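Apart from one protein chain that is not included, each protein chain of the complex appears where it belongs.
For reference, chains read A and B in written order, and residue numbers begin at 1 within each chain.
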Amino acid sequence: MSAGNMNLTLKIWRQTGADDKGGIHTYEVSGISQDMSFLEMLDVLNEQLNELGEEPIAFDSDCREGICGMCSLMINGEAHGPEVTTTCQLHMRSFKDGDTITIEPWRSSAFPVIKDLCVDRSAFDRIIQSGGYISANTGSAPEANSVPVPRDNAVRAFNVATCIGCGACVAACPNGSASLFLGAKITHLGELPQGQPERWSRVVDMSAQHDHEGFGGCTNIGECTAACPKEIPLDVISQLNRDLRTAMKHGH
Amino acid sequence: MAISGLIFVGFVLGHMYGNLKAFSGHDAFNEYAHHLRELGEPMLPHEGFLWIMRAGLVIALVVHVACAIELARRARKARPVKYVVKKHTGAIPASRLMRWGGLAIFLFIVWHLINFTIGKVNPQGGPTDDPYNLLVDSFDVWWITLIYLAAMAMLGAHLHHGVWSALQTLGYTGTATSRARAKTIAFAIAILIAGGFSLVPIAVMTGIID
Partner (left out) sequence: MTDMPDTTLTSDRSHDEPSPGEYDDAAGYYTLGEPIADTKAPGGDIAERWQTRKFEARLVNPANRRKLSIIIVGTGLAGGAAAATLGEAGYHVKSFCYQDSPRRAHSIAAQGGINAAKNYKEDGDSVHRLFYDTVKGGDYRSRESNVYRLAEVSTNIIDQCVAQGVPFAREYGGLLDNRSFGGVQVSRTFYARGQTGQQLLIGAYQAMERQVKLGTVTEYTRHEMLEVIVVDGRARGIIARNMVTGEIETHLADVVVLASGGYGNVFYLSTNAMGSNVTAAWRAHRKGAYMANPCYTQIHPTCIPVSGDHQSKLTLMSESLRNDGRIWVPKKAEDCTKDPREIPEEDRDYYLERIYPSFGNLVPRDIASRQAKNMCDEGRGVGPMVGDFRRGVYLDFADAIARLGEDAVREKYDNLFDMYERITGDNPYEVPMRIYPAVHYVMGGLWVDYDLQSSIKGLFVTGEANFSDHGANRLGASALMQGLADGYFVLPHTIRDYLADGPFDPVAEDHPAVTEARAAVQDRIERFLAIKGNRSVDSFHRELGHIMWEYCGMERTAEGLRKAIDMIRELKREFWSDLKVLGTADSLNQSLEKAGRVADFIELGELMCIDALNRRESCGGHFRGESQTQDGEALRHDDEFAYVAAWEWAGDADSNEMGTPILHKEDLVYTAIEMKQRSYK
């Protein structure tokens, strides 16, 4: 692993605030090592900019472990870049010396740009507020083992509960749909016995909120699942559609 | 969307079956065209079935196009600012051709109806009251055949994504395996229909049918 020897050209979207038009700026960075994470590479650039007296580029990240969902970035036209992982877990060994890398924020009217590469994803919180929970007041819970959950359901619920709410699915979808995120939550709660009582109202209310937030409709293109760092499968969207249909039948 | 789409699928399948009768010769085909019109009699008036079918198709078409336009509208609103660079990892080209492809198919149908049903134009000025001859005469003209083949390619693409999409929309793709199955079915139908339809014009061109 050759250390500290990559030179890159970065084309980065800069935008001072919500009402600024914004545009692409071009920067050169040198001395990038293959062991750096993509965000550490941007840290290096920001140090350089700070030196030069140019305001550093704003981008989101927190855990830098691929679990909090705070980081984003459209990298060369792919959400979270070329690997199946989050931007913070993407490492520079996925790039070559001399590469030109274009970096843009998530693009969605439901995710307005705050500054540079930071967007506002509170639409996801509002989708959860509209029904993405199981109503169980503290203290009211029965003994945990009183309700066994068949292992297969438990496993499927877990596999889709791993969604980190990053929004890459929306960013990648040509329709700007959040169906994968929505389907993941519907499937997680729908697989569990505890999730049954609110199952039908949940899917109706959450879908309504999804559309209300201005996300596009799903036409099953599949770019979302390809971009998803947690590999949430397309069948959650199928599940979403099926639950929605059943709910309609039940007159919700 | 899915429903209307699948209605179309049903129709084109039937329609293709009809067309292939062209291989069994002049009379068989006309017999079929004629039969279409008597289907259901005496319960239904002459051409009754045909009209019911046409009505169905028109409704489906309205629904289908309406949905299509609505989806396209929402998609545009959902992403006002486009990406400078955007890859399409994970998508089959067909899936992103749906809107234009759909439009192309639409135009084709318009022309097609002029050609065969409503207008009954015979490019070679020959008789138009004889569907079989009309057909043969039409496809003897290379550019008409070309239009048709192009249209069939479009239709094939449309179905390659469309059928899978419909199954997914209807929720028949709950697991990885059923998802894979849906994709194969979609591909098969697309090939079958696009291929099936194309046979006739090609056959005519190459003189297998004359």
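Before moving on, here are some points about what is shown:
Following the convention adopted for this analysis, a contact is a pair of C-beta atoms (placed from the backbone, for glycine too) under 8 Å apart; a residue touches a chain by one contact, two chains touch by 3 or more.
What you are looking at is a predicted structure, and each value in this text was computed from that prediction instead of being measured.
Listed by label, the shown chains that the missing chain touches in the whole complex are A.
Residue-wise, the contact with the chain that is not shown comes from A:188, picked out of A:188, A:210 or A:242.
The residue from A:24, A:44 or A:101 that touches the chain not shown here is A:44.
Contact between chain A and the absent chain runs through residues 1, 3-4, 16-17, 33, 35-37, 39-40, 43-44, 47, 50-51, 53-56, 58, 60-70, 83, 85, 89, 91, 93, 114-115, 118, 120-122, 124-125, 128-130, 132-145, 147-151, 154, 157-158, 161-162, 164-165, 188-189, 192, 194-195.
Note that only the chains that are shown with their structure count from here on.
Inter-chain centre distance (chain A to chain B, centres taken as mean C-alpha positions): 38 Å. By the touch rule above, chain B contacts chain A in their complex via residues 70-71, 74-75, 77-92, 95-96, 98, 161, 164-165, 168-176, 178-179.
The touching residues of chain A, when paired with chain B in their complex, are 11, 13, 24, 74, 76-78, 102, 104, 107-110, 172, 174-177, 211, 214-217, 219-227, 233-235, 237-239, 241-243, 245.
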